[in-house]
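Just one protein chain is left out here, and the rest sit where they should.
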Amino acid sequence: MKDGFAARKRKEKIFKYACLALTFSSVLILVVLLYHIGQTGNKYLSLKFLTSWPSRFPHKAGIKAGIWGTIWLISLTAAISIPLGVLSALFLEEYKIPGKIGKIVEINVANLAGVPSIVYGLLGLTVFVRYFGLDRSLLSGALTLSLLILPVIIVSSREAIKAVPDAIRFGAYALGASRYQVVFWHVLPIALPGILTGVILALSRAIGETAPLIIVGALTYISYTPESVMDEFTVLPLQIYNWASRPQEEFHYLAAGGIIVLLTVMLSMNFIAVVIRQKTSKKVKI
Amino acid sequence: MRKGVKQIEYTVRGALGLCALLTLVTTIGIIFVLSSETIPFFREVPITDFLFGTKWAPLLEPKSFGVLPLVTGTTLIMVGSAIIALPVGITTAVYLSEYSSEKMRSIIKPVLEVLAGIPTIVYGYFALTFITPILKILIPRTEIFNAASGAIVVGIMVLPMVASLCDDAFQSVPKALKEGGYALGATSFEVIGQVIVPYSASRILAAFILALSRAIGETMAVTLAAGANARFSFDPLQSVQTMTAYIVQVSMGDTPQGGIEYQTCFAVGSLLFLITLAMNVAGQTILFRYRRGK
Partner (left out) sequence: MTNEAVMTCRNLNIFYGEKQAVFDVDLDILKNKVTAIIGPSGCGKSTLLRSLNRMNDFVPTFSMNGVINFEGKNVLKEDPMVVRTRIGMVFQKPNPFPKSIYNNITWGPKIHGHKVNFDELVENSLKAAALWDEVKDRLHDSALDLSGGQQQRLCIARTVAMKPEVILMDEPCSALDPRSTIRIEDLINDLREDYSIAIVTHNMQQAARVSDYTAFFYEGELIEYGVTDGIFTNPQEKKTEDYITGRFG
């Protein structure tokens, strides 16, 4: 009996340390990944790298076109997807569609979030590029990305809206407010920080998207900055892909340089989102 | 005045409803777009040739449209990533929910979030320039482009999803149930293995299904790391092509619209969509049923 007990304790210990080790493998992976990229990417990282056009010669190449393309594309995507996503979430959460249709919409949003991004690319190619005749323009890309991140924005916004205490709604209704007044004057402002967190995370995901943009025909070699939403474009991840897929090692260093810029932007966005979440998680609890 | 408010109310409701409807339109759009090119494709190529053919060469003469090589390529990536993501993901969740202190949790959680947020193209670069060279040292016959390398990074990518869904599942096990186990003198290992995991089995299954579906739809990492060689084989050290990588390959070239090559993209896309849809519906249904049961 006593021996059996010692054996069980040993098993417990081994299991615990195995869990700990496997859990920390994630941390290790992240450190190795960032270190590897930092090491290969610092060779070309300079102001010149940020302000040059792509080039056949590695030492002359830069990511100016990619940066400007990404800025344009993400601004446009934000302008389209944020209002659509937040308003949809408000409707689904505050105006609840009754019965079967409501359930279908709910399941549909969850499933859309799981559709591979490349399928959105095929959708964008057929509808926006060809059918609407928008060609390989920024607008085609932004519309495609908007559809892609819409489910993400809706899901996270709904969570934020759900977290608004009912007491606030009842308080406003008790003053004779109409539903839209309750929703826009009370619920939305309180849910806003939570919504913002979700939106920033969704946009930071959009910044890294590559596959659907390849399908809708974003280019990899461009030596101008876009001037209108109908211009052709490239984006940073696509530039990285182009360099990474070449056999010469010098171009891999360029790719890593681009990745450093991309990750810096993304991680700062994630950081901002986390700060907003932590700042507001203490507030408004009734 | 009151009437004005009513009118605004109806307008607002209608406008918001239209936005929400957009998600349904998107789904219908996807189905319509995919089938509008896939149906003509199947008029040219018998569906059985497509589904059961073992040679995929739509861009070369003589053309051949057997999709199985792409399916085996995708399967290799899926299985390989599962070997990494499932055990590590579930043990991470066990550690987070049963062993870790609050402080540990506040370190591990953001790390997982960052891992989940890193763009797939970055993982592709990592696979190509870091993991593949290591594999080549370990096993010299490894090809420059190989399924194993792609599978490893896809595994890393979906790991946070497994961990967070399993963590949710473990957190929702009633405290009373765990206490019942401990009160009988059980160790944590015994409570986890025989009370917590069986109780959350269906939600763990859902987590696995959803994560694997994500792995199947993964594109850029496998395009960069696993290559573009549609081969009907299960050798993880060789170059393969996944369904997603094929679509990218065609899009990077100058394939004219309306040709059979162009249509193959949509046929492959349809297959990809159906597989991931089936898995997502299965996974979501389990989670949905659970949420309502509560």
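For clarity, chains are labelled A and B in written order, and residue numbers in each chain start from 1.
By our rule, contacts are C-beta pairs under 8 Å (C-beta built on N, C-alpha and C of every residue); 3 or more make two chains touch, one makes a residue touch a chain.
The structure presented is a predicted model; accordingly, all values stated were derived computationally and were not measured.
From the options B:P87, B:P110 or B:G181, the residue with contact to the chain not on display is B:G181.
Listed by residue number, the positions of chain A touching the unshown chain are 1, 4-5, 8-9. Touching the omitted chain from chain B are residues 101-102, 174, 176-177, 179-187, 190, 194-195, 198-199.
The rule is short, and it goes like this: only the chains that are shown with their structure count from here on.
Centroids built from CA atoms put chain B at 16 Å from chain A. Looking at the complex, you find that chain A touches chain B at residues 8-9, 11-12, 15-16, 18-20, 22-23, 25-27, 29-30, 32-33, 36-37, 40, 83-84, 87-88, 90-92, 95, 97, 104-105, 107-112, 114-123, 125-127, 130, 147, 150-151, 154, 178-181, 183-184, 201, 204-205, 207-211, 214-215, 217, 237, 240-241, 244-245, 252, 255-256, 259, 262-263, 266-267, 270, 274. By the touch criterion given at the top, residues 5-6, 8-9, 12-13, 15-17, 19-20, 22-24, 26-27, 29-30, 33-34, 36-37, 87-88, 91-92, 94-96, 99-100, 107-108, 110-115, 117-122, 124-126, 128-130, 156, 159-160, 163, 187-190, 192, 210, 213-214, 216-220, 223-224, 244, 247-248, 251-252, 257, 265-266, 269, 272-273, 276-277, 279-281, 283-284, 288 of chain B touch chain A in their complex.
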